[in-house]
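All protein chains of the complex are present and in place, except for one that has been dropped.
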Amino acid sequence: MTVHGDGYMSFIEIKDLTHIYHAGQENAKEALSKVSINVEKGEFVAVLGENGCGKSTLAKHINALLLPTDGCCIVDGMDTNDVTKVWDIRQQVGMVFQNPDNQIIASVVEEDVAFGPENLGIPRDEIKKRVDEALKAVDMERYRAFAPHLLSGGQKQRVAIAGALAMHTKCLVLDEPTAMLDPKGRSEVMSAVKKLNKEQGITIIYITHFMEEAAEADRVIVMEKGKIFAEGKPQEIFARVDDLKRLRLDVPLASAIAWNLKKQGIYIPDGIVQEEELVEALCQLK
Amino acid sequence: MLTDITIGQYFPGQSFLHRMDPRMKIGLLFMWIVAIFVFDSQVSYGIFTASAILLALCSRVPILTLAKSIKPLWMILVFTLLIHMCGTPGEVWFHIFVFDFTREGFIQGFHICLRLALLIFLSSLLTFTTSPLELTDAMESLLSPFKCIGLPAHELAMMMSIALRFVPTLIEETDKIMKAQQSRGVNFESGNVLKRLSNLVPILVPLFISAFRRADELAMAMEARCYRGGEGRTRMKELKIRTLDYGACAGTVLLIAVLVVLKVEGI
Partner (left out) sequence: MSIEIKNISYTYMPKTAFEHQALKNVSFTIKEGEVTAIAGHTGSGKSTIVQHLNGLLHPSEGQVLVDGTDLNKKGSEAIKARQLVGMVFQYPEHQLFEETVEKDVGFGPRNLGVSEEETEKRVKEALDFVDIDYETYKDVSPFQLSGGQKRRVAIAGVLALKPKYLVLDEPTAGLDPRGREELLSRVWGLHKRKKATLIFVSHKMEDVARIADRLIVMNHGELMLDAPPKEAFLEEEILKNAGLTVPATVRLLTELKERGFAVDPAAFTMEEAARRIAKAVKERRRGTC
């Protein structure tokens, strides 16, 4: 447990986490090896990496859906290994998965949002209030009486987010929430997530393959083969174009062009991620 | 698109039958069915038939749509009638082969058919005016007293509601897989029975695999949202017995009282 000098603890503290699927069996497979990450309250962290690099395994530990083979994962001071704390941890950490169809449980939107609070045994009037608030927060109030199969992918994912919010979750872990969506759905989900992070201070852990989405985060973690390959501000990470290319990951266009121009001897300042930044930098050139 | 098929035969509406508590509807249906079997005079049949039609009119469900619900069973009805006609001794109407068809048999058979038809008609009236979701909720609530003898009422209801939720998704999926296999040269329209059966394999295997994958992911999503069975769970929507339901109940009791009086009087 990382205890800083004054006893301070991060919101999420993952320490030397190792996870082996089918441990002790013939087909044992190490998905995570000695991973350590701290996430502060209110932070927006993006996680990048190839399929099979252990991103999803990591995400499931934060919600105690998986338990460490070795090491520990502590959420708001509670160890996921402590069986008495499992439900408190899951209430605090909401999950949104990739396939929008496979996480909506009820046949009506509002009842699906109510599913979490119902499980927590919240009184009826309070559930109603929370469902209203949660649907409003993701701009889905109009669809409260809809059947989920009549919604678009982006709308379904927002319902899934509302389902977590109604549990008064402090942290959202999103595992490739936009992988199956069209551009419109992607931007809907992304702006809902950003809004929750800014306005309600909800901690976000966002797994994605879309670099433009990762560029919006406070911090980017790049994973490779069950280990953390790099960690830092988007500006720092996306400046390492060669490394990212070697890992076969995309680079945001602005970073890639800045890198390319630098190689051609044109002076561009470091840390360019957004297109506007590049345009500004080019206009400053004399 | 296969996806827009409505599940079950729910016919949305605002009639008092739609607005009633589903538990009360199920309870009253049960009372009516018992009454239909207990009171078997001609007058009571008349009363039942008239009130069934009256209820159907109140529900605003088109009477033709309702009548169609009896269609799958007409063979059974005709068969029942014939069995009774030739199995009951009495005044012979006509004679075919070794069978005598009697007038008494016809009357008895007709009564039984009418009973069956009323039964089906009233049950469909329930499913036409109650959404599958309401039915599931009612089932959970009505079965909950049996929890003490180990009946998993909540789990059964949860299973049913998840099944209902996934019907449109799986129909859509089936449609897609069928089209994909058609594009790979499977012909679903022709061939003998054996060929047609073997054509189901390329549909059923992917469908089962996908259903299992969905079930797996759904279970995880439910766990992530703190689902741990029915214990300590609250509900946002609770079924409530209201004045309307008491009224309907009173109406049924009154009807049965009249029937009892008629029976005692011997009419």
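Couple of notes before you dig in:
All chains are identified by letter, namely A and B, in their written order; residue positions are counted from 1 within each chain.
Everything below uses one rule, namely that a contact is a pair of C-beta atoms (placed from the backbone, for glycine too) under 8 Å apart; a residue touches a chain by one contact, two chains touch by 3 or more.
Keep in mind that what you see is a predicted model, and the values were worked out from it rather than measured.
When the full complex is examined, the chain removed from view is found to touch A, B. Within the set A:Thr18, A:Asn38, A:Asn81 or A:Ser152, the residue that contacts the chain not displayed is A:Ser152.
Checked against the full complex, the candidates A:Ala217, A:Leu249 or A:Val273 give a single residue touching the omitted chain, namely A:Leu249.
For chain B, the residues in touch with the chain missing from this view are 1, 4, 173, 176-177, 179-187, 201-202, 205-206, 209-210. For chain A, the residues touching the chain absent from view are 50-52, 98, 152-153, 179-180, 182-185, 209, 212, 248-250, 253-254, 256-257, 260-261, 264, 266, 275, 278-279, 282-283, 285-286.
Criterion: only the chains that are shown with their structure count from here on.
The touching residues of chain B, counted against chain A in their complex, run 3, 132-133, 161-162, 164-165, 168-169, 172, 213-214, 217-218, 220-228, 232-238. Considering their complex, residues 60, 63, 65, 87, 90-91, 94-95, 97, 99, 101-108, 110-111, 114-124, 127-128, 131, 147-149, 160, 163-164, 167 of chain A touch chain B.
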